[in-house]
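Of the protein chains in this complex, one is absent; all others appear in place.
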Amino acid sequence: MPLLTGGLVAVVGAVVLAAAGGSYLGSTIAIGLGYAVTTVGMVVQLGYSKQLAFSQSVFMGVGAYGTGILETRYGLTSGEAVLATIGLGLVGSLVIGGIVTRAPGLALALATLLLPLFLYPLATFSSYLGSFTGIEGIAPLWNDASYATMLVRSGIVIAIVLGLATAAALRVMRSGVGLQLMAMSEDERLAAGLGASLRQRRLEVFVFGSVLATVGGALVASSQGLVTPDILAEPAEITLLIMVFVAGRKSVVAAIGGAVVIEYLTTSSAFISTNLTTFEAIALVLVLLLEPDGVAGLVGRGGRALRGRLANRGAAGAVAASDAAGSPDAAVAP
Amino acid sequence: MSNFLNLLAAGVTAGAIYGVFAACIAIWFRVSNVLNLAIGDFAMLGVLGVAELSQVDHWNLAVSILVDLVGVGLLAWLFDWLVLHFALDRGQADHGIVTVFFYTFALSLGIEGVTLAVLGTDVRSAPAFWNGPALEVADFHVQRAGLLVIGLAIVVGILLWTYLRTTVSGRAASACGESVIGSRIVGIDAARYRRWLFVATAVLAALFGIVESPMNGFTYSSGPTISLLGVVAAGFAAFRRPGRAVVIGLALGIAEALIGGYVSTSYNDVILYAALFALIVFQPRVLGLSTVPT
Partner (left out) sequence: MVDGNAIVEASEVSVRYGKFLAVERASLSLRRGECVALIGPNGHGKSSFVNALCGLVARRGEVRLDGALVAARDPKSALRAGLVLVPERRHLFPALSVRDNVLLGGYAKNRRVRADRAFADVAEVMEVFPELAPHLDRPAGALSGGQQQMVALARAMAARPRIVVLDEPCLGLAEAVSRRVYEWLTMMSRQELTILLVEENPVQALEVADRAVEMYKGVLDDPEVVAAVQQAEVSAS
């Protein structure tokens, strides 16, 4: 089932990008899918495991800057740079995660909230990282003489990576480890009593979310052709959180939709992009008040209500049929 | 020596700002177990509102400030009534992360978005209460607005301490965040405390922003950074000790100024916040978070 869903995500993404051709819309969707790789990881980390870590934009920065530096300073190809960056993200998240996941609950939140406060000025003042303007000239994932072909093929690569990320996230959530993570999210002491290794699981979740964020950052930088320090600032994390929490923090598919839709809205029209923050705020409040699990929760609730109504109608039909047949037992059967 | 004293004065001024915002966050968290991530936006609204009324519409300064503060208080009251009351007082489920962070985060976004649409992106300040050049004693310089900031921080600190330490109402406010059921059993209206302290801290943040704005200009996006610095200082005070939050805020401001003066002007934030990060992850006990529900 995870593989099937992941495959479906990849195919739908690829078809949409192919249909969009080399248009501006196609480019926007490709960037949105890059963000979606990060938001898929956030579903596992923040939504499913309730790990209070706000470091995803920082790891996106690691991915984006890593790809940019390896390509422009060390001459690696786009694919090599992305792969090397994933390795960098893995090692980095293991090192940082090994330290930060020692801090429990709100302490972890505070520690990760501090990261942008010193990494953003570091990137801004560091000439190695390109100072205020960042790093330009990052190559796309699939180079081609034709801009449109390059855009479509690079986009399809991103869709395939997103499909793999989706499958991995669903696999984690539906495994025994996922069950332990859910138990930990409800009550850590109880989960420990049931045999879950809290530190190990915390670290695994942190690494999973961070590596996907690194991949997302690398893909977005490749799509945009540049990286700036803004990716490390607080607003970048805020955008990611809105993508996940409005769409549905516990649904992988919703998080993908949230990333693509918000990325699209950011560039769709001057009016929307100017007032996007206000719309996001209203959407966030309404969604959280009506259903803390976001739009996906609302859809799920609507679906359950509809199924319940259909089931009742079916039962009523069965009762009517059994009454007609004169069977008193059938009338009290559930 | 004079260089050190000047840096110290600058640090105390910046620290007083951090401290007051941190205290506002801590006292409200103490009552509601919710982080007020919109506290910086209330300050920004205070400054831009007074700047607009007094400098563009040419209202009298005192009237501008009064109208502005009433407006900020009303906004906070409405948000509590329309959103927090609905989310926290009627909901049966404890939504954890959503409750702690996201309602006030949404408010912050909303204020920022509307301010951008209405007032644009200009950097503005409220008129100074105490005009004139920096005060000088030998080589020691201190800005007049800085002195007002420090004075106001001291008054706020004393008032908060008196309220929490010496009144039954202050004890009741603390009890609200400890046990909702326990407070209902003894007749404490936790929702009422949450609402009025939310309004009071919003107005206080706005007033503080107005007083300090001649030193630091404000724009529509100034709020989140102020809130984040406040959260960091409040975090080192277990999120619920306003007195300690003021002290931590002061310490942060002084450390920032001294690092800027003696180590690196560009990298002072990098060094300070990296050090705080290391402190949290290697010694999380310094936060004293054991009693904070997570």
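Which chain is which? They are A and B, in the order written, and residues in each are numbered from 1.
We take it that a contact is a pair of C-beta atoms (placed from the backbone, for glycine too) under 8 Å apart; a residue touches a chain by one contact, two chains touch by 3 or more.
Note that the structure is predicted; figures quoted are calculated from it, not measured.
Taking every chain of the complex into account, the omitted one touches B.
For the chain missing from the display, the contacting residue among B:N3, B:N60 or B:T166 is B:T166, taking the whole complex into account. Across B:N3, B:N60, B:S179 or B:Q283, the residue that sits in touch with the chain not pictured is B:S179. Not every partner is drawn; the one left out touches chain B at residues 165-172, 174-175, 178-179, 181-189, 291.
We adopt the following convention: only the chains that are shown with their structure count from here on.
Work out the mean CA point of chain A and of chain B, and you get 32 Å between them.
The touching residues of chain B, counted against chain A in their complex, run 83, 86-87, 93, 95-98, 100-103, 105-110, 112-114, 116-117, 221, 224-225, 228-229, 231-232, 235, 239, 266-267, 269-274, 276-277, 280-282, 284, 287, 289, 292, 294. Those residues of chain A whose C-beta lies close enough to touch chain B in the complex are 46, 50, 52, 99-100, 102-107, 109-111, 113-115, 117-118, 121-122, 125, 234-235, 238, 241-242, 245, 274-282, 284-285, 288-289, 292.
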